[in-house]
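For this view, one protein chain was removed and the others were kept in their places.
Let's turn to subunit A:
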Amino acid sequence: MVNLILYGTESSPPVRAVLLTLRALQLDHEFHTLDMQAGDHLKPDMLNKNPQHTVPMLEDGESCIWDSHAIIGYLVNKYAQSDELYPKDALKRAVVDQRLHFETGVLFHGIFKQLQRALFQENATEVPKDRLAELKDAYALLEQFLAENPYVAGPQLTIADFSIVATVSTLHLSYCPVDATKYPKLSAWLARISALPFYEEDNLRGARLLADKIRSKLPKQFDKLWQKAFEDIKSGAGKQ
């Protein structure tokens, strides 16, 4: 009997990476919402479970596991019927691992968290240009990852797609829409992942919540860009 409890908040990109993985593996779980602004994650009980006090945190029976990438790797290793989502082949796994660390180091900590800090802690009135340039470099690199394959780590859907889409979909709806003419492969990949059953519930809803919060803090000139991005999504531009 599987007894999984996921702690977090659905606006958090790494939490959504875990939700996408749980869905793909058809694993039942309980979801415990943590109110981060109220400091739920810093309460003694939670600190005991995860001293790094990050979300997501997964409880599997007696065990507590955190860091979204560690969690999604664990879930496939333990519960999947095949290794498709996280290949056992050493070379294929190294590609997935590299993509996961790219998400951690470049997309999440290097770009997303720094943008959030500028906007919500330093009350910046515009998006820092150097960060935006880094984000475009990251999009360009993803475009290369997708040059010959439909998924970020090769011909098959893997946990690297779940991890990266959770962050990129948020960035796409907030700081920097993915321009389908500049990044046709990345744009098509976003559309491909968006077509997964329950994608809206598992990722898009939370991404929108977070993006709305970000957009309410951003200057108005971004509105045109978003309008274009949303039209692209509606019209299916960028789909192959």
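Brief remarks follow.
The rule we apply is simple: a residue touches a chain if its C-beta (ideal position, glycine included) is under 8 Å from a C-beta of that chain, and two chains touch if they have at least 3 such contacts; residues count from 1.
One rule holds in what follows: contacts and distances are computed from a predicted model.
Per the UniProt record, the chain missing from the shown structure is "GM21880", taken from the list "16018_t:CDS:1", "RNase III domain-containing protein", "GM21880" or "tRNA (adenine(58)-N(1))-methyltransferase". Only one of A:36, A:141, A:191 or A:209 touches the absent chain when the whole complex is considered: A:141.
In the complete complex, the residue from A:32, A:93 or A:136 that touches the missing chain is A:93. The chain not displayed touches subunit A at residues 51-52, 63, 65-67, 69-71, 73-74, 77-78, 90-91, 93-95, 97-98, 100-102, 104-106, 108-110, 113-114, 141, 144-145.
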